[in-house]
Structure formats: structure tokens, C-alpha cells
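Structure, as C-alpha cells:
Every protein chain of the complex appears in place save one, which is left out.
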Amino acid sequence: MRKIVVALIMGGLLAWGMSDKELAININLAGKQRMLTQRMAKDLLMVVAGIKSQEAKEDLRSSMELFDRTIKGLMQGDKGLGLVASKEQNVQEQLKKVYSLWLPFKERVERILSGNYSKEDVAYIKEHDLKLLEEMNRAVGFLVESGKASKAQKAQAINLAGKERMLTQRIAKDLLLLHLDPNSKEAKADLQESMALFERILKGLQHGDKELGLAPTQAPWIVAELQRAQEMWEEFKARVQKAKSKEDLAKLMEMSDALLAQMNKITKMYEAIYNRRKKIASINSIVNEFVEEKEGQKHVINLAGKQRMLTQKMSKEALLAALNQGSQQNLGQLRSDMELYDRTLQGFKKGDAELGLSATTNPEVLAAIQQVEQLWNPFKEHVERFLAQGSVKDLGYIVAKNEELLKRSNDLVQTFKRAYPTEGLMDESRREIVDIAGRQRMLTQKMTKEKLLVMLGVNPEENKRKLQETIALFDRSLHDLIHGNQERLLAKPSNKAIIQQFRKVETLWKQLKPLYEKDQLSDAEKELLMKGNVLLLKEMDKAVVLCESATEY
Amino acid sequence: MKRILAACWIVVALFGATKEEDEMVLVRITKDIPYIYVDHKGTKIKVMRIQDPGHLLLDDYSKTSRPCPPFCIHPISVDKRIKTIATVEMIEFMRDKVNSGKGFVIDARLPHWYELETIPSAINLPFTLLEKGDKEVAKKLFKLFGMEVKADGSWDFSKAKELAIFCNGVWCDQSPRLIRQLLKYGYPADKILYYRNGMQGWKLLGLTTVVEKGKVKK
Partner (left out) sequence: MGRIWIVALMAVLALGGEDLKVKITEDLPYVDVEVNGKIVRIQRIQDTNHKLRNSYIRTSRPAPPFYVQRFQPVEGVETIGELELLDFLQKKVNLDEGLLIDARMPQWFKQGTIPGAVNIPFSLFYSNRYTDRILSHLGVKIENGKRDFSNATELVIFDNGPWCQQAVREIKNLVQLGYPKEKIHYYRGGMQYWQILGLTTLKPE
């Protein structure tokens, strides 16, 4: 299967109406037309000179048909060739110009093919093939320009390697012209010029040529093919010097075709490197976009998880403030917790650049946010009034409603998880871990709150029971996080940093747990507990961050 | 871990592990296979993976650069007719074929390598045996593998065992050479499996190996 080839000089091609690939096809085929003009002239001269005339005729016919189809395709589009009509005016005008040159040219080619032709027909072709080449070359230029061509050296290598194809045919044609008219100065000059140019470009491709904008080729597989071309070229040159008979000429025609095939191969290799680089750049940018979105979602889930903790922390701080007769420190904490909760909730809905949140459009998420808001708005009012007046009634509301708020906040976490599905067992496992570890943060605050309620004598029996449950849940989850639990999809960590962090939490927990469980606490113990729970929360939070971000869990 | 396995398997009968014990296996071979038992020279060996998630392979099987030649990387396949397998298939082969007497695990390396450390249940068939031998050697060997010599002297492989063959790993040519010899003397290709990952692949997954006649390596 023929591989679809490829662009000459292409920069940021997207600005144009066609896709990269479509434009690449257009430029390649338009570029190939240059070669065809010279190939047709060469074939025709072979027919006239009687050199392999049957083969030359067949080749001439297929070249003619291909040129004809391609020029029409460039103007109007051709699905089979993969061509899309250009919308650029200058391109279309130039193509029309080529077409108007082509029609009389084609007519004469057909006549020569039929065998019923005059000397004038041959002369016309000889005179006009270069004109056709020149105009086609201009059309290629416009096409390339329409793609906002970069002057990258690699692109120049593709262009010039492509040009070598044309030169092989042009040299062959010149040789035939010289054969038919050995005294033609024009043909001699043209031959010399073509050969010099071919040689220079070939050298430039290998070793670089600043004037031509070529850097030395590095890819070993292309270097090897260039060396092969160089060898073929040396042999060709030697034979040109010695060519005398028709047979010599026939051999040269063969060799020029082989050289064309070799240059075609090399052009494709340059194009491959160029296209590959473009392709990878496109893929990388799509992947980056995807990754950023995923990271954003992870962040949202983490923040939503933190909201759960805040509901418990607010209650704890309110209780502490009441216990410490309006401690400014606790009131200050309460205020900042409330503001953070409020701001994050708004951020989920409307976006918040500083928090790294973008606005949500997902209806399910919006509905869940609304559910939280229904509870949060009155809750917030009571917190604000408590901050201002310190009344027991507001504290009562906070104590009564905080668990419902916690439940709805947790519903929101679960909704986010559903809305942003993860893939892969490890991902799922990791998300479970982050969720459970995240919940531990909340539990540190919940159990402190419950301990305070017990200490304050608010529903002491019920709160004692709740406290025991919370302690047990924290205990069990910490155990599972450290040792793994297949049923809960929790993998056992093997990352040293994570293991160490969990151990740190465990050590801290071992010291605090008896205090939570003890009925009567001394003042020193109370202080230890109040400081300790904040530390436990902090260390647990560190563990969550590690679980979330470490490559190897 | 250096315990005598015989004692162990009296407690836990063949394939009869309790459900709790299955669940305790944190590093399983596959979802359905936490471990298997095989016989190695008369000793029951429990084949499972090392259970410490932090364990590292530090011995010579973590070497990257044995000189090539001769220790060159080998293609994924020895011969078009021979199926290549990986560790899961090897374990299943041991469970389904070796344990029921339908197949052998073959260690193609030289005897001192085999004695040093090998895969449980493997028997040693050094690649040199057939390379240095002749049709008579092959005949004797194949008869051990269940090949029958018919009245007219022709070889009948219909009851021949399946063979899963390995050596040191992807950079080792001993099992490919043995397989070529087996094919040369007519052993049926559909009864030969190539475990390309070999000892290295086995050890990279922390699977049980045996040393010194049936003792589990620590």
C-alpha cells in the first residue's frame, strides 16, 4: 500500500482551511507535478530518438494521465488522490494558469502518442516543458506559503531532496536533446547547470550547505541512502562523459530513473522524520490537556473531602470556644474554617482560580451542591451569629446540625467521584485510599468534637457511644491503610515515604487514643488532647497528599 | 521462611488450603491462584510469591550486562511451531500438567546451574545431551518422556508428555538450543512450550525456587 506522503515546507498549517494532512498531500502532489513535466519531455524525446520507444510511450501515457488528473484534482478536489480544492485565491489563479498551459501541451503529447505528429509538435514540447515546470513550481510555492512555511532546515531538506527528483528527469531530458541536436548550446548549458545543481544539493544534504539552508544529515539510515545516491551519481557522471551510442543513452535513461527512485526514497525519509515530529507534538499537546484535566479533577475531590473535615472542625472549635469562655484563638479558627468552607463551596459552583477550581457544568454535581447549600446557608448564619454573640442557642444549632452537613458534604464527594470516573485498578485503589485517608482527617475532628460534648455533658451517653464508634472506625481504617485490605480495595503501601508517614500518624494516635477513651482528664491531659488532635490532623493530611501524589504507592 | 516443607503440607493438604489462608496472600500469582503445590524430588513444595512488597531482587539475576556474545538477547519465539509462554502459563502448566503426570518442566541448563537453584518440579535435561548425542540417545530420552517404539520400529508420540522448557532467561540460549534438538529428532512441536523469561523472569516475580535437592531457597 502506498503510504500517503507528505509535506514540503510546512509550518503552522492549521491556520488554513485544510488539515495538515490534506495540505501535505496537496503540496506533495503539486511538487511531483514538477518532476512529471520533465519526465514527459524526456519520454517524448526517447520516442523521437527511438530509444526504448515502446516503454517510453507507456510511461509517457501514464505520466500524462497522472498530471492531468492531479492538476484537475488540485483545482477541484479528488477524493481518490486525497486532494481537497484550495480556497486560496492566488493558488487557484496560479493553478488555472498552469492548466491553460497544460491543455495545448497535452494535445500535442496525445498526438505524438498516436504516432500521427509533426515536427512542430515536438518543437512545441521542447519549448514549453520548462515553462510548464516554472509555473508549476510557482504553484507549489504558493501552496507552501499558504501553510505559513517555516524556514526550518529540515523542511528545506525535504524540499530540496524532492527537487532532486525533478533534476534526475531534467538531466535525462537534456541528454536526449543533446543527442538529437549535438550542437545545441542551449541544451549543453542546461545540462551542465542541472548537473551542477544536482551535485551541489546532494552534497549539501550530506554535509550541509549554509547558502542552501541545509544542515548536515544526521540520521544514519538517511546518510546511508545518500551515500548510495552519491555512488549512483558518480557512476552516472562517468557514463555521461563517455556516452556515444544510442545504447549508452538508453543505459543513462535507465540510470536516471534509478536515481529518481533513490531520491524519492530519500525524500520520503526526510518527510517521515518531519511528519513524525509534528505528529508527536500534536499527540503531546492533546495528552497534556488530558492530564491537566485529570489533575484538576483529583484536586476537586481532595478539596471536597476536606470540606467534610471542616464541618467537624467548626463544631469542635465552637465547642472549645464555649468551653474556654470565648477564646479568641478558637473563635478565629472557627471564622477561618467557616470562610474556607463557604469559599470552597462557591468555588465548586462558580470556579475559583486561587483554589484551582473551575466552574462546574455537570448537572448532577450542581444538584448535589444545591443540597449542601440548603443546609449550609442557615448553618453559616448560626455560625456567624455565634461568632458575634456567643449564644448557647446558636451553639446548640451547630451541634445539632453538623453531622447532617457532614453527610451532605460526603454525598458531594461521592457525586464528584461518580462524575469523574477513574480507570484502572490502581487508580481505583488509589482513589479509595485517598478517600479513606481523607476521611481520617475528618474523624480526628469528629472524635474531638464528641469528646468535648461528653466533657460538657451534652447527651453524654449518646456522645460517648458515638465517640467509641468514631475511635473504632479511625483505628480500623488506619490499620487497613497500613496493612492493606483487599476487600476494601486498599493496597498495602510499599513506598517508603508513605509507610513512614502512616507510622508517624500511628505513633501519634497511640498516644492520643487513651486520652479520648479516658473518662476524667486532668487539665494537662485536656491541653495535650487539644494540641494533639490538631497535630494528628496535620500529619494525616500529609499522608493524604503523599498517597495522592507519589508515583509508586 | 527456611522451613521444612514436608511438615507444612501435612497441615495443609494438597490444594486444600482454607479460605482464610487464601485471603492472607497479599501478593498473589493470579486472581484465582494464590499459590500452588508441586512435587520436587519427592518433597511437596509450596510455590508462591515473596509476600514482602518491598523485597528487591539483588542477586546475580539483577545483572544487566552479561557479555554478548555469547549472552545475547533472544527473539520472542524459538521456532514458528513452538508456543512461547510466560509465568502464569508456566504455573498453570505445573498445576494442570505436571501434577497430573501429563507434563514435565525441563531445566535445559548445565547440571551445576540446576543444582544451584531451579524452579520447583523441574527436571534437568542439559542442552548438551542431545547436541553431543545421536538418535539412540534421543530414543532413550524420548522413551522416558512417554514415546513408544512400534513394532515396525517407528516412533509413536501419541502418549508423549508435554514439556515446558526454560533456562536462565531472555539472554540465555540453552533452552532454544535444546528445543531445536528435540525438534530435530522428531519430538512433536505441539508438545513443547518455551518459557522464555526463565529463571530471571521467575525470580523477578519473587516466586519460590529450590536449592540443594528440594530445599526452598530462603
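All chains are identified by letter, namely A and B, in their written order; residue positions are counted from 1 within each chain.
Everything that follows uses one rule, which is that contacts are C-beta pairs under 8 Å (C-beta built on N, C-alpha and C of every residue); 3 or more make two chains touch, one makes a residue touch a chain.
Keep in mind that what you see is a predicted model, and the values were worked out from it rather than measured.
Of the options A:168, A:194, A:262 or A:275, the residue whose C-beta touches the omitted chain is A:275.
Set against the missing chain, the residues A:184, A:468 or A:494 yield one that touches it, A:494.
Where subunit B meets the chain that is not shown, the touching residues are 26-31, 49-58, 60, 62-69, 72-76, 84-89, 170-171, 196-197, 200-201, 203-206. Along subunit A, the points of touch with the absent chain fall at residues 1, 3-4, 154, 203, 206-207, 218-221, 223, 227, 230, 268-269, 271-273, 275-277, 279-280, 282-284, 286-287, 289-291, 294, 421-429, 484, 486, 489, 491-492, 494, 551-552.
Here is the rule we use: only the chains that are shown with their structure count from here on.
Contact residues on subunit A toward subunit B in their complex (touch as defined above): 484, 486, 492-494, 496. By the touch criterion stated above, subunit B contacts subunit A in their complex at residues 23, 26, 53-54.
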